[in-house]
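A single protein chain has been removed from this complex, and every other one stays in its place.
Naming follows writing order (A, B and C), and every chain is counted from residue 1.
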């Protein structure tokens, strides 16, 4: 698990967008990842909520790293598609995206991510994503 | 058209994420919107491409403003869901998201957005999104 | 529950496609529905598996009735969109679609459905759907 965690953290640190958003990643278990972010005007939409694109970025990264945690080292994953439903405005002290692998495969991995708005001890589901990740090797130098 | 354009630009200027990304919006016609951005490390994923979440944010905003351009002033739109397929790495001199309304409605609007990577005079389709927008009024003070 | 069950069964009996497919519905609980079908050549695709469209029909109906079970009598629900991922060929003694409401709302309900292939005592996940249902009243005479 520690090898996997450091591999994921190394890759995550190279995701410029996650750095820009101030997001942090936590490997919860094999195929299970959490990403946290604190809402700020820098990632808002016009009504002051976190932008749906930012919510999607969190969920997509979480789903991708959940998939990557199950893929042999040296291979990378790319998102081929995702679908996201928005259920409530993304406002709160924190947003947390929780992803899990639904089904891994040789080529394709299906993952789901839920994004919650956290206020004090309360959590509210704000978005639900289903994503397909493709495992790639030696393509355009893509690893991890 | 000019009233609509200034309404959209006013709303777009309040999207903190678009400012963070350095994106610009152009109203092309009724129900037709373009958003441009220059790729940079600040919005990248781990292999140096523009992050799928950033690509999604562009497409989502473009789709949203395409929808808003057809909605009476004083009402706003919220994304209820979208689906995006990624077709090629998002790299290039510029990314442009082009959105059009497929079908407007009293409550729901369906829009599509294509995101192209522009290199010199060449354009390559990197992502295709279908999004549902919901028109809202007097809800949490949401307008434009 | 019995009122809800008979309302759902009455509506389900009017779904000609479900009759054509030989499908049966079971209300498991509030917001929880199962639909069963026995695979046959009449609903196959070209390789002998159950057609993805038939799998989608099961999941869509299950999601719709899960939503309807929570909607006041006299109102109906219509699917506005769904997304489905196919994970394994749909073959087996039986297919069962299990749907649950993720979030109900005044206008929109989000539901998920999983479709399993059942062989003896073994179940295998063959498809995962996320669907948005819209509650309608007095529109084109739509109830239940």
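Basically, a contact is a pair of C-beta atoms (placed from the backbone, for glycine too) under 8 Å apart; a residue touches a chain by one contact, two chains touch by 3 or more.
In this text the structure is predicted, and so the values were computed from the model without any measurement.
Between the chain not shown and the residues A:7, A:51, A:83 or A:100, the one that touches is A:83.
The chain not shown here is touched by just one of B:102, B:118 or B:136, and that residue is B:102.
Residue C:17 is the one among C:17, C:32 or C:70 that touches the chain missing from this view. Residues of subunit A in touch with the missing chain: 80-81, 83, 107-108, 132, 134. Touching residues on subunit C toward the chain that is not drawn are 11-12, 14-20, 40-47, 51-54, 56-58, 60-61, 76, 78-86, 89, 140-142, 144. Touching residues on subunit B toward the chain that is not drawn are 83, 85, 87, 102-103, 110, 112, 125, 128, 130, 132.
Here is the rule we use: only the chains that are shown with their structure count from here on.
At the interface between subunit A and subunit C, over half of the residue numbers involved are used by both copies, so each side presents largely the same positions.
Separating the centre of subunit B from that of subunit C, both taken as means of CA atoms, is a distance of 33 Å.
With centres set at the average Cα position, the gap from subunit A to subunit B is 21 Å. Subunit C has its Cα centroid 29 Å from the Cα centroid of subunit A.
Contact with two or more other chains is made by residues 83, 132 of subunit C.
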